[in-house]
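Right, I'll just put the structure down here and ask away after.
Apart from one protein chain that is not included, each protein chain of the complex appears where it belongs.
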Amino acid sequence: MKARDRVLDAIDVEAFLLAEDEETARRLALTLMEELGLPGADVVFLEWRGTGARVRIRSYAHRPGDDYAWLGGGERGG
Amino acid sequence: MKLAVGVAGTAKNTGKTTVLRVLLAEAAAAGIPVGLTSIGYDGEDLDHVTGLPKPRIAVPRGTWVATAQTALRPELEVAESTAVETAVGRVALARAVRPGRAVLAGPATAGGLTEVIARLHRRGARLVLVDGAFGRLAPMTAADGLIIATGAARHREPKLLAREAGAIATLFRLPRWPGDGHPRLRVSGPGGERVLPYPALLDPAWADELAAEAAAVGAREIHLPGSVSREALGRLGSQLDGPLKLVFSHPLHLLAPGEPLAVAEALAALAGRGFELGVERGLSLLAFTINPRYPVRAGGAYQWRAGDGGRLLAAVRQAAGVPVSDVVAEGPAVVWAEVQRLLGRQ
Partner (left out) sequence: MGERRVLLAPLDPVHDVGLKMVKRALDEAGHATILLPPDLPVEEIVRRAVEHQVDTVLVGRTLGYNVPEELARLVDVMEATGLRSRVRLGVGGMAVRPELAAELGFDRGFGPGTTPAEAVAFVEGRDYQPPAPGEGGRKPDLTAGYSYRVHDPGIARTLETIAAGTVAWARERTTPGVERARIRRQLLAADPGSGAELRQEYLTHCDPRIQAFYREGVPAGRTRPLRREEILALESAAGARRLEPLRLRHRRSRPAVFVQYGTGCPLMDIAHNRVGEGWGADGLVHFDPSWSARCEGLMEGYHTHEEDGSLLTLENLSAVGAARQPWTLWQVRAHRGLNTPETVVLAAAAGADLTKVNMVYGSLGAGTDPGRLLVDGVECLALAAEFGLPLDVVTNEELCGVPAAKAFAGMLIVAAIAVHLGARPLLQPLFCLSPDVMVNGQMDDNFLDYNAAKVHALRAIMDAPIWPGAPIGFLTHTEDRVQSAVTTALHAALASSLDVDAITIASTDEAYSGGAIAAASRVDTLRATAEAFRFFGSAGMAPTGRAREWAGELVEAIGRILEAVLARGTLEVALYQGLLGGPGDGAYPGRAGRGTVSRR
């Protein structure tokens, strides 16, 4: 089982992104998650003020209704 | 020789920005000087609502752009400022000194758009392209022609999408009876003329008043400027007897409440009872474009899905009575030919 499989639901990334405007910050936030290999990201919180943005970006490892890897199915794959 | 063409959508994500990009490229290839503006805000990388990436508006060198000063990018050089205000600042006219991107924040009203189009024309733009916003249509009365982008983001069911396109097209085919543009509800007949203090038929109570006045003067003609609500129109119709002319102000005013099917059905019912229907002003509906893709919300985020483009296209083609095209699948030829035809005619 990968560590990621043991994430109950979501992975949040907290950061401060330097960006000239809010739109850029939003785009950077999603690009960052792609670069980190965290797909389907959503910007949970973003506040931009002057030089950059405080962001919280989320990627779900398991959404309700998914096949939950933490149920043990993932262990077989070793 | 000078023309303004609006590109409006029946909803968000129906692909109007893509159509705009295609028209910009074709005009550049044909060497036609272009002016560009919007009745809203467009050109950001991500959609405000869905957060999905949006196509960028690439402007060739020499393009005139009317956009809010705050939205100006370095490739745009300001030539004049205007008094037209937007929610993000005052509109300026700028020229692309090199190929680049535009963020369009333009006049939200027909009055503002009329002024901006005139200024772009004065600057030498032969073709002014007006980007629509959020299914809003009414300010496009300032344009000469209109392309309506529709597709699966509006209705995924091909039959419904086609019926709606057909209904919209019907409104643009209403005969034009140029009038004095009087902005109030008005009846006239052998008994004289009566004007009510209402600028549109929005309230069933106003319909009752209007019907009473119509009866009083033995009305032959009723002027219905502005938009009409389906309920008030039905109420009016039920109290009238023919033969009678109903004169609306503009097809886009009839579309403003956002219920083209209902309005077209109500008008068809009135026509069926022998009333003559027409508009004081209008503009050419040049084409529909179809975008089979639509966003869906999955988990926390929106994602694109693709509908059956072929079925959507075939259905709308059958119903529309004007050219219909998927510019991504079929290229720009169909739509561009309509713009050229209008350019030649003007």
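Note that the chains are named A and B in the order they appear, and that numbering of residues resets to 1 at the start of each chain.
The working rule: contacts are C-beta pairs under 8 Å (C-beta built on N, C-alpha and C of every residue); 3 or more make two chains touch, one makes a residue touch a chain.
None of these values were measured; they are calculated from a predicted model.
**Student:** Check the whole complex and report which displayed chains the hidden chain contacts.
**Tutor:** A, B
**Student:** Which is it among B:A200, B:I290, B:A315 or B:L343 that touches the chain not included here?
**Tutor:** Residue touching the absent chain, from the options given: B:A200.
**Student:** Going by the contact rule already stated, which one of B:E85, B:D208, B:E265 or B:E330 would touch the omitted chain in the full complex?
**Tutor:** Going through B:E85, B:D208, B:E265 or B:E330 one by one, B:E85 is the residue touching the chain not shown.
**Student:** In the full complex, which of B:G35, B:G151 or B:G226 touches the chain missing from this view?
**Tutor:** B:G226
**Student:** Out of B:K12, B:R95, B:R186 or B:R235, which touches the unshown chain?
**Tutor:** B:K12
**Student:** Touching the missing chain, which residues of chain A?
**Tutor:** Touch set of chain A with respect to the missing chain: 14-16, 18, 22-23, 47, 49-52, 54.
**Student:** In terms of residues, what is the contact footprint of the unshown chain on chain B?
**Tutor:** On the chain B side, contact with the omitted chain comes from 11-12, 39-42, 44, 48-49, 68, 85-88, 105, 108-111, 133-139, 183, 198-200, 202-203, 206, 225-227, 229, 249-250, 252-254, 256-258.
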